[in-house]
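A single protein chain has been omitted from the complex, and every remaining protein chain is retained in its original position.
Coming up: chain A.
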Amino acid sequence: MGIPTLVAMLVAALAVIGVLSFREEYSLFVPGLLQGAVLTLQIAVLGSLLAVVMGVLAALARLYGPAPLRWLATVYVEIFRGTSALVQLFWLFFVLPQFGVTLDAFPVAVLALGLNVGAYGSEVVRGAIQSVPRGQWEASTALNMSRPQMLRRIILPQAFIAMIPPWGNLFIELLKSTALVSLITLSDLAFRAQQMNQTTLKTVPIFTLVLLMYLVMSLAITIVMRLLERRASLGLARGRAA
């Protein structure tokens, strides 16, 4: 789907939310749900940033790090991919305090989801780096670049383009898994919806709004990633068209 279509969907979803919030049976729930949506968005954005940092670091460590770093990165990736985000949330929030480390619920949510998605992301980064043709490494070697110079200037910029679509998927996965954070006392969008539903039983308006709000956030992610992809491949695409 093209960017204009996605933007049209986003505008439509926002318009429907706007129109609905003028109707009494909906407007009642809008402020509370919006508060939840803001928290969800904060966790999703910060978690995604952490995921990118961890994904890149873990991939570089596994590909080019000295043995101890490589080992550490592998342990990280296997643990966080091999156990569920739910278990990781519980560990960080309920088990760590037993060892004397107590964190607030919000940082735990960001940490757990970011580390979880970062583990998947490291595979994305690794695959993208390995997809850069060997000739690019050889040309950089022939120009006497150092390993870090090659990575920074030649390999990563090319790998970056290949990484964008899979990272977009991971960010949306992360957004959806924010619904888990209610289990560690946070009032995110999904939690507020359930709570309102239990007290008012107005299932249709509540979950219609919730659906639209999640849709707005995931469309926003998709659009941002598409724009990024277009920007990053500008030089390459320009040539292809010529």
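Throughout what follows, a residue touches a chain if its C-beta (ideal position, glycine included) is under 8 Å from a C-beta of that chain, and two chains touch if they have at least 3 such contacts; residues count from 1.
Everything that follows uses one rule, which is that contacts and distances are computed from a predicted model.
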## Note on the structure
Of "Aminotransferase class I/II-fold pyridoxal phosphate-dependent enzyme", "Ectoine/hydroxyectoine ABC transporter ATP-binding protein EhuA", "PqqA peptide cyclase" or "Sulfite dehydrogenase (Cytochrome) subunit SorB", the UniProt protein name belonging to the chain not shown is "Ectoine/hydroxyectoine ABC transporter ATP-binding protein EhuA"
### Query
Of the listed residues A:154, A:179 or A:220, which contacts the missing chain in the full complex?
A:154
#### Entry: Residue among A:84, A:102 or A:146 that touches the chain left out of view
A:146
### Message
If the hidden chain were put back, which residues of chain A would touch it?
### Response
133, 135-136, 138-146, 149, 153-154, 157-158, 235-236, 238-240, 242
